[in-house]
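In this view, the complex is presented without one of its protein chains, the others remaining in place.
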Amino acid sequence: MSLGTKDHAALSDIFNKDEARVDWHDETLWFVRAKRDKAANSIPEWESLREAASQIKNNVLSNLHDYLIEFENQAKINGVTVHWAADAAEHNQIVHAILKRHNVDRLIKSKSMLTEECHLNEYLSKQNIDVIDTDLGERIVQLAKEPPSHIVLPCIHKKKEEIGELFHEHLGTPEGMADPVFLTAAAREHLRETFLTRKAAITGVNFAVAETGEFVVCTNEGNADMGAHLADVHIACMGIEKIIPKRKNLGVFLRLLTRSATGQPITTYSSHFKKPRPGQEMHIVLVDNGRTTQLSRPDFRNSLKCIRCAACMNTCPVYRRSGGHSYHTAVAGPIGSILAPNLDMKEYADLPFASTLCGSCTNVCPVKINIHEQLYKWRQVIVKEGYADPKKKVAMKVMELTLSSPTIYKNAGKAGRWVMKYAPFTVNNKLNLWYQQREMPEVPKESFGEWFKKNKKND
Amino acid sequence: MNVGLFIPCYIDQFYPNAAIATLNLLNKLGITVKYPVNQTCCGQPMANSGFEHLTQGCNDLFIDNFSEFDYIVSPSGSCVLHIKDHLHSPTEENKALGIRKKVYELTEFLTDVIKVEKLSARFPHKVGVHQSCHGQRGLMLAQMSELVEAPYSKPLHLLKMVEGLELVELSRPDECCGFGGTFCVAEEAVSVKMGKDRVADHLNHGAEYITAADMSCLMHMEGILRRQNSQVKVLHIAEILNAQ
Partner (left out) sequence: MTSREQILAKVLQHQPDAQPLPADSSTVFPASNPLESFATVLRNIGGSCIEVDDYQAVQRYINDNFPGQRIVSTLTELSAISEQGWENQDPHSYADIDLAVISAHFGVAENAALWITEQLMHQRAVPFICQQLAVVLNRSEIVQTMHDAYEKIGNTDYGFGSFIAGPSKTADIEQSLVLGAHGPKGMTVFLLG
């Protein structure tokens, strides 16, 4: 879903051309963050719950090999077919092969970020298989031929008037109708027809329990259940990191997940799929696609603890003011910025820099991923691997030289406040991007160092 | 008590008054402070840009300048955090470790080490406090709005000792101002928007001054305030704690 050659800064620049819309986007997501705060504060033991979740996930990563085997064995005993995919291509081929065997050329899919990551829809469409996304937000962006801009709220970037226009064009709703209740009802009718006529359903997986072989899918709309319970074939796609050890661990995660995501106490449906219903086929596709590589990076492996709640996006002041599409990857926002460089360091070299390192993401994360520290660390890796802007390299070299020598520093200061040329905020000073919308600091008549020399001295 | 004063490069060059206020405030509280004149910068601008490997020169200089002190105090949370997290030395790691443990941001030094309970300061104005992220979330100068924990704030604890000062409440108590080092130019559009929004929160609540324990955030907000021809001023917290 690459949006061409533009990086996060360039795409954000476009997003910020319409300031009123940025305000609207920011406030909408801040509202979600505020709901999250209220929900978190209703649980006095919130912080110890986060700690428990974090420790469970640490345990999972340290014992993933055995848990995967345990899960596979249990799932097989339950009558589920388990597949393993090394990468996105193999995942897509596995799904396609299952569909082909059943002569299915139309299917429905509930939300799965993994299938977004693997570009499954595009792949299947090339095989002449029609995929309809059933999550309302995902259906909306699908009609608009756009990727989701947010992992929990896929069309949060769209205004209701725009959705009304889309529905008018595709679903025949009256022109100018933009009432959310009306539009949701129209989508319900449209998708109900789809649910009733499709033989195969794909769902994502929120948690997969090693102990029992069951997997849990959480939705508010009920679309995963509608799809899976009506279809003859249910394919559940999951990254290998979705495993948790025991069923009772779900208590910790289900208490945290939706409160962190939307501020609800729990999703409407937390469905535990263990065995296929009589006559139904159930498949699980376990996908690596770079996860074992991330596991091999000590500084970044705990990004695999993520439960995809999107709290880090909602709280991120940069995400709220740049929009999900500016991240040009399936999972946007702070967590996406530490996951994506693992998949393609060159393509996503910009993302770890799309942050002020404020740290709010780390604080809201229900599984305590040190997101902002990993952003910092990715910056070091990306520069070392040679993906930094050459102009920046030159500026940094000059800075190193200046700051390593008190003499050069002082002389540079005297020669007209070197900072004006090389300070952090004017590194890229060709067009002086600071000055376009901000005044420069006023230059004082003397530096503190000069003042000190004149007025004080060390005893 | 042997205290070294660490004045970050941009304060030295642009905001000498914040440094002077820090020095005078510490002196007023009976602390003798030494200012190592050969200091330059902590290396954060390079490190946050991904060039931490170019900061050894800064690190060595910092160790030379500051390892002799019992405490190192600085009026910048961000720079202190950088030293705490990233000061290393291949040859003198023990000294580096020592410094990482004894470097303090000004308000945490006053609150935790000196345990100031009273200040003779007067500042009869409405003041908005900007919680600089690195100080707040990195050094934990104040409780963070994301956490379910008891509230506290070292900067507020001190500001409440200032006569006549009226604190204004903000809608978003600890949102980032968007400075972010090179972020402010690399991501100009978002940075400016964050700055404008942060400033607007203070203005909407009637602040006459915006203060913080970090001058870099204030520099950013000042750039925006001045472009808007606002009468609202920024002042480093030391300047308020030292005001008469």
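Order of writing sets the chain letters: A and B. Residues in each chain are counted from 1.
Note that a contact is a pair of C-beta atoms (placed from the backbone, for glycine too) under 8 Å apart; a residue touches a chain by one contact, two chains touch by 3 or more.
Note that this is a predicted model, so its numbers are computed, not measured.
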The chain left out touches which of the shown chains? A
Can you work out which residue in A:V252, A:A349 or A:A412 touches the chain that's missing from view? A:V252
The one residue from A:R21, A:K160, A:K393 or A:K453 touching the chain left out of view is A:K160
Across the whole complex, list the residues on subunit A that are touched by the chain not included here. 28, 31-32, 43-45, 48-49, 51-52, 55-56, 58-59, 61-65, 68-69, 84-86, 90, 134-137, 140, 153-156, 159-160, 163, 180-181, 183-185, 187-188, 191-192, 195-196, 212, 220-223, 225-226, 228-230, 240, 245, 247-248, 250-252, 254-255, 262, 264-277, 286, 288, 292-293, 295-296, 298, 301
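As a convention for this text, only the chains that are shown with their structure count from here on.
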Taking each chain's centre as its mean C-alpha position, how far apart are subunit A and subunit B in Å? 32
Residues of subunit A touching subunit B in the complex: 8-9, 12-13, 15-16, 19, 22, 26, 30, 37, 40-41, 43-44, 46-47, 315, 317-318, 321-322, 352-360, 362-364, 376, 379-380, 382-384, 388, 392-393, 396-397, 399-400, 402-406, 409, 413, 417-419, 423-429, 433-434, 436-444, 446-449, 451-453, 456, 458-459
Applying the document's contact rule, which stretches of subunit B touch subunit A when the two form their complex? 7, 9-17, 19-20, 23, 32, 34-35, 37-41, 43, 45-55, 57-58, 60-61, 133-134, 137-138, 144-149, 172, 174-176, 178-195, 197, 219-220, 222-224, 226-227
